[in-house]
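The other protein chains are all here in position, but one chain of the complex has been omitted.
Should a chain be cited, it is by its letter among A and B, assigned in written order, with residues numbered from 1 in that chain.
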Amino acid sequence: MTARTERPGHLLEVDDLHVEFITRRGVAQAVRGVSLHVDAGETVGLVGESGSGKSVTSTAILGMVELPGRIVSGDVRWRGESMVNGPGAARRAAAVRGKEISVVFQDPMTSLNPLFTVGAQIAEVLRFHLGMSRRDASNRAVELLDLVGIPNPRARARQHPHEFSGGMRQRALIAMALACEPKLLIADEPTTALDVTIQAQILELLTELQAALGLAVLLITHDLGVVAGLCHRVEVMYAGRLVERASTRDLFGTPQHPYSAGLLASTPRLDERLARLVAIDGVPPDPRAPAPGCAFEPRCSISGHRCTEEDPELVTFAAGRAVACWERAAGGGADRD
Amino acid sequence: MTEAVTGAEAQPLLDVRELSVRFPVASGFFGRSTREVFAVDEVSFTIGRGETLGLVGESGSGKTTTGRAVLRRLPVTSGEIHFRGQDITAVKGKELRGLRQHMQLVFQDPYASLNPRMSVQDIIAEPLIVHGRARSTREALPRVHELLRLTGLPEDAAGRYPQAFSGGQRQRIGIARALVIDPELIIADEPVSALDVSIQAQVVNLLQDLQQELGLSYLFIAHDLSVVRHISDRIAIMYAGRIVETASSDAIYEAPRHPYTKALLSAVPIPDPDVAAQRTRIVLSGEMPDVVDPPASCRFATRCPYRQPERCDTETPPLRAVDGGQWVACHYAEDIDAGRIRPSYEPTPAAP
Partner (left out) sequence: MSRARGVVADLWRDKFAFLAVLFLLVLVLAALFAPLVAPHDPAAQSLAGRLLPPGWSKGGDWSHPLGTDNLGRDVLSRVIHGSRVSLTVGLAVVLFSGLLGVGLGLLAGYRGGRLDAVVMRAVDTQTAFPGLLLALTILAALGPSVTTVIVVLGLNGWMVYARVARATVLSIKEMPYVEAAEVVGCRPRRVVLRHIFPNLVSPVMTLAILELARIVLTEATLSFLGVGIQPPDTSWGLDVAIGKDYVYSAWWLVTFPGLAIALTVLSVNLSASWLRVYTDPEERDKQFAALAIAAEGRSR
């Protein structure tokens, strides 16, 4: 395939992914045709509010979609090889997960097993994926705890999760995630449950690690402030679809999709004090009954005739910029109103 | 220190003086224990009519406990609480229930704060029934509908159950319940933390509108400084059970005096990549200490970049007035301002 030689393959590629949840009250379309990619060394933010489908997307990438959910169609490829379709896909996913792609979840309390020491849990990853001996794995676990900035790592490795504070637990999880030197780290709301000053520490840590290890990061969050400080580029999701893709600077400076603009406008900023916050009226749609047209249309201030009838495609209108909006795609690149 | 954080009036609606709430640490076999957690330590502030005081702190700071103590849901260990000119520090039983007509609470969790087996109209009508202003939900319906309108909920919401509503709408129901008996003070305990950003904005706007319309006072407890800055007239910053700084919202942001406030502000993410790149980030090491039987010292000393060998570890700094109408609990606030004391790190500019 000439494609391979002309363009270096993406590390992670999600291709027209559709995920649904079968419930007694109807089938919920959680992810409706999402395509994105992550390349080596870059930090991509996947932004959306609850119901946007961002967490389901990350679950699907990891091959962890369980009943009542399932992947209906589409593909997830790691270094060109599918982890969803075809023979050996599930096996490949299991081998890659934890080793080449690792995850850090939101709630460190429930992600760590309270019965085992932190050191043992990290060592388990090393022994399972890299076949290290017990002693080597133990030592490496201590090194990893040191890498993530936990003081007295040797003593800490022998402690149990409940003896760690929230911020330290999250660091321990990051250490576990980095154990096998993954190429991609998926961080699903890694700092949402943490205090602001601890959040700053963790984000600082992620930035350092990324620079030092050349890690690619897929950061899933609803917090635009975190995205602004950490990500190179951003994918915005709404109601199961991608509605905008841009570099961080472009998205914050000239957001094209009305939802992106609305989200930015309604985020209160510490350095600004407005008389009144700008809210987006209405609520997200019911995933069991997606409208035939654009899902954002009921809440959109610039919706036009076509918007109620056809769901807009994600259209690339400039290098690295895409938007799924009938009104914007026509005059792409327009300044923010 | 009641002049501490007064709004302009002579008699504020709420006047908290040296409030302390202490809990005994797990008692021994025979029930005797001398160790105590100083959850709230000599906290003083006032709230005037129609005013919003933002109470900010991280987990363990004591802000939630302070709110519950003001509501008299927790016993007060020492200090006083004056509300509507009356000393309510030791009130209980029937008198306390009567007090509830004037002081209400909006909860953080919109999902768990509404009884799933009660319809919306039952939930909103209950306070009226409990305080004898209506004999049944039916009788209270006109007022219920008034509240639904006021909080932006649809008319037909009355007969439905909380499960049918989204997080933002449930929070509106909770607000309606809190307002139905015309209280003067609302204690809002992280009222928007559990909501999506675009919904947060709706609810914050609603709270502001209601304040305008009904002349409410708010004690707005939160950890999200951006939201607090927006809605509050004045802000009090708590750390390890004590108030470390109080000032107007603008002053807190433009001229923070306490080292913790500075660090807190620098840690708040700002949704603007250019600003984010240019900020100086003060990253604190370590975590907030547990305050069990604390010695006389500044609680923040263990993490303070400006810590000095004299006084910081031996004397607890009182909350005192500094120029500009601000109150700070730091021995060296003026020295730090004047640049006579430098921080122990070089503030690292954030990486692009």
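Keep in mind that, in the parts below, contacts are C-beta pairs under 8 Å (C-beta built on N, C-alpha and C of every residue); 3 or more make two chains touch, one makes a residue touch a chain.
Just so it is clear, the structure is predicted and the values come from calculations on it, not from any experiment.
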item	value
Among B:A112, B:A164 or B:A255, residue touching the chain not depicted	B:A112
Touch criterion as defined above, residue of B:R177, B:K262 or B:H331 at the omitted chain	B:R177
Among B:Q101, B:S248 or B:T302, residue touching the chain not depicted	B:Q101
Which of B:G62, B:G79 or B:P127 contacts the chain that the document leaves out	B:P127
Touching residues (missing chain, whole complex) on chain B	71, 73, 97-98, 100-101, 104-105, 107-109, 112-118, 126-127, 130-131, 174, 177
Interface residues of chain A (partner: the chain not displayed)	21-24, 67-70
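We adopt the following convention: only the chains that are shown with their structure count from here on.
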item	value
Separation of chain A from chain B, taking each centre as the mean of its C-alpha atoms, in whole Å	32
In the complex with chain B, residue positions of chain A that touch it	49-50, 165-168, 195-201, 203-204, 207, 211, 222-229, 248-249, 252, 262-264, 266-271, 273-274, 276-281, 283
Chain A contact footprint on chain B (complex, rising order)	58-59, 166-169, 196-202, 204-205, 208, 223-227, 229-230, 249-250, 253, 263-276, 281, 283-285, 287-288, 350-351
